[in-house]
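Left out: one protein chain. Kept in place: all the others.
The block that comes next holds chain A.
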Amino acid sequence: MNTHGIWAIYRFEMARALRTLWQSLVTPVLTTSLYFIVFGGAIGSRMQNVGGVDYGSFIVPGLIMLSLLTQSISNAAIGIYFPKFTGTIYELLSAPISAMEMVLGYVGAATTKSVLLGLIILATAAFFVPLRIEHPGAMIAFLLLTAIAFSLFGFIIGVWAGNFEQLNFVPALLITPLTFLGGAFYSIDMLPQPWRTVSLFNPVVYLVSGFRWSFFGKGDVAIGVSLGVTAGFLALCLVIIAWIFKTGWRLKN
């Protein structure tokens, strides 16, 4: 196992974030604060509790999920897209490092960054609303599992993308709407039919629901189902990545 190689990629990716540390820290703190001022303060004060949970607290898991999903994808996608773009990928392709070791470096760094981001948002939220976390272990596990799954997904996007537009397309035009429609800011019980049923086809519903369960002990769908969907997505991404490296798709010619 080429641990030095994995470590090299991991450090490189973390250093990239450190160079823009200010941006990496301030952006999530600022946006989270804005969400609480708008949703929690202005609108939330007029909203009733959702299932016995104060609205401001209710949106915290969804808010974290929103950033976690988009940032995991972006981080991992840029990580592998950039060497392709600059040509420095020649070195990765010629190095004695296996596909899975390379993924470990890139996805490991992207996961670390988005988990830290999730925790920063959580800490910021604690300033605005009372928080209770009923299953802290499950909360961390969910955070990790989701970050890994979507970093893997981002890695695939980065390999697939041929330009910067395509790179931004998935997080901005697919994941963000799916998260907004996936019950980040409401319980899907609040939706009229047929939208409630339609929502069940949105995979993000299961992520938000599972994560919310770890906070408040209840979600839109059973926790087992949430866990199953997340793990299934993670496995699917792993299979696709294995295929990418086996065929050299979009990496080698």
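FYI, a contact is a pair of C-beta atoms (placed from the backbone, for glycine too) under 8 Å apart; a residue touches a chain by one contact, two chains touch by 3 or more; residues count from 1.
In this text, contacts and distances are computed from a predicted model.
Of "ABC transporter ATP-binding protein", "Carbon monoxide dehydrogenase", "Glycolate oxidase, subunit GlcE" or "Dimethylamine corrinoid protein 3", only "ABC transporter ATP-binding protein" is the UniProt protein name of the chain excluded from the display. Only one of A:V26, A:A42 or A:L93 touches the absent chain when the whole complex is considered: A:L93. The chain not shown here touches chain A at positions 2, 4-5, 7-9, 11-12, 15-16, 19, 86-88, 90-98, 248, 252-253.
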